[in-house]
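Structure below; questions to follow.
Only one protein chain is missing from this complex, and each of the others stays in its spot.
For subunit A:
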Amino acid sequence: MLGYALKRLTSLALSLLVASLVIFLVVEVAPGDPASYMLGLNAQPDTVAALRNELGLDLPKWQRYLSWLGGMLSGDFGTSYTYRTPVAQMVADRITVSLPLALYALGLSTLIALPAGIYAAARRGKAGDAAVIGATQLGIAIPNFWFAMLLVLLFALKLRWFSAGGFPGWESPLMALKSLTLPAVALALPQAAILARVMRSSLIDILSEDFIRTARAKGLSRRQALWRHGLRNALIPVLTILGLQFSFLLAGAIIIEQVFFLPGLGRLIFQSITQRDLIVVESVVMLLVFAVIAVNFLTDMAYALADPRLRHPR
């Protein structure tokens, strides 16, 4: 298990290094000079040059890459060109919205998807199964931003149970959670639909395995065989999708954060791109990449917990 974890950690570190290089290069070749953008169209060339010097933009590329990388390792993400505040501070503010939102949505989607998938697999070919399949079809087909607007129309404007947008901060955790509920539902449902399908088909595959028949021959009922022998084996592909979904929820919340006016990472990155605030873009993208890779690492660890064949290879 330890060797397995070490191997995964090494590959995690290498992936991060490669990702940082790619992000730096992509942002470098993107058009638009932050200094001239900040000073406006009528700026004098020497003013621009001075600002470029102040921001460190005139250094050679490799030097800027190394100082950016070194800074990140020591927790210094640089200073925003536009706001002149530390990027770390900006990200820290935003992540208190985005991370809880992603976790909330992930929790909701798992809570809906796993029972629905198990229910459908246990009643394969019957009415309950057909109903779950139909619902997931709908969930996959509906775009989440449109679904979000429907939620706002119904629950915020008509019923007035929730506010239509904005975020009150974490001073009152209950209010904060309440304001995250509609966005989380909008994010979670399409994910839940996919996850439920994966759960269903994976469990159906497992239920036709020989060892389920063995379990039944030992005297387990259909239901006992499903819970005791089917589920854990069926969870392995589900974990894969779950890992992929978390990254999506974190990064893919950009649109939902726009719809609900949430001050999250998605909005930050959107604004930074329009303002050529390259250092913020780089750092936030790097952070998202880190989150994705870290979640993949956790998924790998979860595999090993679920499947002893990975822990002690023969």
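Just so it is clear, a residue touches a chain if its C-beta (ideal position, glycine included) is under 8 Å from a C-beta of that chain, and two chains touch if they have at least 3 such contacts; residues count from 1.
Going forward, contacts and distances are computed from a predicted model.
Enquirer: Match the chain absent from this complex view to the correct UniProt protein name in "Succinate dehydrogenase / fumarate reductase iron-sulfur subunit", "ABC transporter ATP-binding protein", "Lipoprotein" or "Ion-translocating oxidoreductase complex subunit C".
Expert: From the choices "Succinate dehydrogenase / fumarate reductase iron-sulfur subunit", "ABC transporter ATP-binding protein", "Lipoprotein" or "Ion-translocating oxidoreductase complex subunit C", the unshown chain carries the UniProt name "ABC transporter ATP-binding protein".
Enquirer: Could you tell me which of A:T181, A:Q224, A:Q258 or A:T299 touches the chain that is not displayed?
Expert: Touching the chain that is not displayed is residue A:Q224.
Enquirer: May I ask which residue of A:R64, A:R123, A:K178 or A:R216 touches the chain that does not appear here?
Expert: A:R216
Enquirer: Just the residue numbers, please: which parts of subunit A touch the chain that's not shown?
Expert: Those residues of subunit A that touch the unshown chain are 3, 6-7, 10, 209-211, 213-221, 224, 228-229, 232-233, 306-309, 312-314.
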